[in-house]
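Note that this complex is displayed minus one protein chain, with the remaining chains in position.
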Amino acid sequence: MVDISAQPGTSFRLSMLLYDRRYRSMTIQVIVFILVMAAGWWLVDNTIRNLQALGKDFNFGFLFQRAGYDIPSPPIPYNSDDTHLRAAIVGLLNTVIVSFLGCIAATILGIAVGVARLSNNWLFARLMTVYVEMFRNIPLLLWILIVYAIFTEVLPPPNAYRGENPAASMILFDNVALTNRYTAIPTLGLTNDPGHLDLGYRITVDWATIAFAVVLIGGWFIRKAVLNWAQRVQDATGDRPVTWWINLGIMLVPSLLLIWYFGLHLIPPELKGFNFVGGLNVQNGFVALWLALTLYTGAFIAEIVRGGILAVSKGQTEAAYALGLRPNKTMKLVILPQALRVIIPPLISQYLNLTKNSSLAIAVGYMDLRGTLGGTTLNQTGRELEAILLMMLIYLALSLLISGGMNIYNSRVKLKER
Amino acid sequence: MSDIHAQDVAFVRDSMIPESPPPQRQAGVVKWLRENLFSGPVNTVLTILGLLIIWYLVSHFWDWFAHSVWNAESLAQCREIIAATWGEGARGACWAVIRERWHQYMFGFYPPALYFRPVMAFGFLMVALAPVLFSESLRIRRYVLIVTAIATLALMLLLKAPAGWLAFATAVFAAALWLAERQVARLLVFSALYPLLGVWLLWGGSLWGPIMVLGAIGLGWLAWRLLVGLSPLVAMIAGVAVTVGLLMFLVGPAADDAESLLSLSIIPVASDQFGGFLLSITIGVAGIALSLPLGIILALARRSDMFLVHTLAVVFIEFIRGVPLISLLFVASLLLNYFLPPGTNFDIILRVIIMVTLFAAAYMAEVIRGGLAALPRGQYEAADALGLDYWKAQRLIILPQALKISIPGIVSTFIGMFKDTTLVVFVGLFDPLKGISDFVRANFAWKGIYWEPFIFVGAIFFIICFSMSRYSMYLERRLRREHR
Partner (left out) sequence: MKKSVFLGSVAALAAVTGGAAMAAEGDTLKAVKDRGELICGVNTGLVGFAAPDASGNWTGFDVAVCKAVAAAVLGDPNKVKYVPTTGQTRFTALSSGEVDVLARNSTWTYSRDTDLKLDFIGVNYYDGQGFMVRKDLGVTSAKELDGATICIQTGTTTELNLADYFKANNMSYQPVNIDSNAEGEQQYMAGACDAYTTDASGLAATRAAFADPENHIILPEIISKEPLGPAVRHGDNNWGDIVRWTLNALIAAEEYGVTSTNIEELATNSENPEVQRLLGASDELGAMMGLDKDWAKRAILASGNYGEIFAKTIGEETPIGLARGLNAQWTQGGLLYAPPFR
């Protein structure tokens, strides 16, 4: 019996680390590992020495100190006595709110414009092309500044609404006031208020909100079941029962009942003292940022949508027409499902871009994560290392969450390969 | 059967009626309008909507544009002139601010006598890009080079450049044109030298610095050449080590010594004098140029089957792509000094360029990875079949093709970066959009002027970005055709 490993010529030589394919990749990885570790150690060591030289330390204790500054219209209760941590959370929520609303609006706008650019209306298609090219080729910061400047320079100040013969008047049946500080919109009031659920940390949720959410989500599931039933009936008999009124009823009737029960009504804003009170004042910084992000990202999404639709071969449309499908059915059943596969991956990166670009809130004084944790908190405490690293980690987590979520959706619409 | 005539059968016609013109509704303008604007109720509504939008915009902005004032010393004076010329309450644009401050929007605080140097640097940039961006068509290349040469020389004349520099620029352009006609590949040598030349023109100082850096790179290349037969990996490490070692320890003193022997110095300009579009373009171009090698390495690493290398590349790329550029700029301005050895300190522009480079490298890696993936599998197999090792295969076969496919993507990345350079205002640099404008508005004379600077700067950004994006789309179409 011969021991294979003892064969002459296969004994290990040092040079094999470099020349033998089996070992070389190991060698390279070890070298890379050592280099990366060394670089990491070098950075950490430098940081420690620099911190020592400055007499500073690295700790996140500042997050639990009193913040001392105010944030306009925080989404959760907040005042200057709260901690920096709570201020950072308020900022994070503001970032999430503007990004979320921006993504939704940009998607709607982008789809509309992308389709409009392909429309056979010469004028409108050209107009949309001008919009897309204008917004794609000029920095976002300029758009934010312009939209913000339009708000502050063109809209009237609140006191223009004052007096016997005011210079400005409220719109939508005296419910909405556009001012150069905020847009005052009505809030919802309850005459029969069931109180609220206390989640701790001074965060509360109205029972009424919960009731509406339950009703709507429940309605959604029932609607799905109804559609399934309709499909089954269609499969069995070939006739599809008319379901729209059932669905409408499921969604509407309980909601209307709830509105009646709680006595839901609008509380319009009214001018009192310096400002409108009673309603909800949506800060212009927020609106300007949201609008600029929407218009800017919408232009990019429009191009993606257009590209996606163009990528579906013309034969598909013609085949659908040949089957007797009407244009909107063709779009819904044939073109869009195919186009979506092309559209979604770049759409994800646009959502990510929008979220990251929301950090330009700095230009309009909207207190997002960068404005609180990476702005005022950093300034007041002088903890730039901790604050910025933490801020970057939060943004990173947000990005990973978005791309993770969207990737799940992507894999669902992806062509099932057989 | 054959004797049946038209006369016998009522429904067969044997003589044609004369051709008549199409009905009015089916010809000319009317037909076009009907088909393109009013083909259905939806389209009609859209057309009317479009016309309304145009009318709204024109009616709101026309008189403002029409009442433009170009000669004034302050906003107040502008308003007086507008009121005097077009009556009380008239609105008008005050372009006088651009007329008076255009040089700051363009060059920041660069010494006015030296404006020709950045102009020359950017003129040469087009020459350096010619063999890369415009390699496809001789006609376009010729056109671009001639226009660039004329524009650059004319601007230099206007900016009162000294005759020596004019002659130098003329010579460079003439040589480039000649090379571009005959041997484009030779022009690549100029592209390779350009970074040093550009840096020297912009920042000034001694020419010995660039020469010594060149020498260091040359020696590194020599080391690589000598050892490459032994092992490509060792050769590469040795080459890099030699270059870096020389740069770190020898280049500075050697340049100083040479300078003291023979002075080849032009007036130095410190980074803090950069501003406006000069700053934007410098950061953008430097970021892209420096990120290219890093991006290639990252892209190759991400495609590598070595687990550790692949993972590191993914982590780096996803980290950079997951955070906003503005946070990286804050790192440049607030944190970079923590990460470097105590006592190291370089100016904020350089720190910003470093962070922008890292930022661009992550995006660049993804673009190049796309190029690598788009390359037909056969190319890799052919390289293997020829017995080329990994680096030879990459260098001779894969990368040249992959990079060529990636050019449109690289241009798009540059457009994005160039637009993003406006964010440097938040770390206290004078970008053209907000930095310079805020500075202009800090002056009593121009307090309260908003729209004119916005429009001016926006228009320049639009022209640059739009033409670049159009060109990259053209390249993309061309590449797609070639691949069929």
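The first chain written gets the first letter, and so on, giving A and B; residue counts start at 1 in each chain.
Here is the rule we go by: a residue touches a chain if its C-beta (ideal position, glycine included) is under 8 Å from a C-beta of that chain, and two chains touch if they have at least 3 such contacts.
Bear in mind that the values here come from a model prediction, so they are computed numbers and not experimental data.
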item: Contact residue for the chain not shown (choose from A:G219, A:P268 or A:G375); value: A:G375
item: Identified contact with the non-displayed chain, of A:G68, A:P194, A:G218 or A:G263; value: A:G68
item: Candidates A:G278, A:G307, A:P346 or A:G365 - the one touching the absent chain; value: A:G365
item: Residue touching the undisplayed chain, where the options are B:W95, B:F109 or B:F461; value: B:F109
item: Absent-chain contact - pick from B:T44, B:T344 or B:S467; value: B:T344
item: Hidden partner interface residues of chain B, rising order; value: 76, 100-101, 104, 108-109, 112, 196, 199-200, 202-206, 209-210, 213, 244, 247-249, 251-252, 255-256, 259, 265, 268-273, 290, 330, 333-334, 337-338, 340-348, 350, 354, 357, 426-428, 430, 438-439, 441-444, 447-448, 450
item: Interface with the undisplayed chain - residues on chain A; value: 50, 53-56, 68-73, 79-81, 149, 152-153, 156-157, 159, 180-181, 272-275, 277, 281, 284-285, 362-363, 365-367, 371, 375-376, 378-382, 384
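We adopt the following convention: only the chains that are shown with their structure count from here on.
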item: Separation of chain A from chain B, taking each centre as the mean of its C-alpha atoms, in whole Å; value: 29
item: Residue numbers on chain A that touch chain B, as the complex places them; value: 18-19, 24-25, 28-29, 32-33, 36, 43, 46-47, 49-51, 53, 116, 119-124, 127, 133-134, 136-142, 145-146, 149, 153, 352, 356-357, 359-360, 362-363, 370, 374, 378, 384-385, 388-389, 391-392, 395-396, 399-400
item: Chain A-facing residues of chain B, complex; value: 35-37, 39, 43, 46-47, 49-51, 53-54, 231, 233-234, 305-309, 312, 318-319, 321-327, 330-331, 334-335, 337-342, 415, 419-420, 422-423, 425-426, 433-434, 450-451, 454, 457-458, 461-462, 465-466, 469
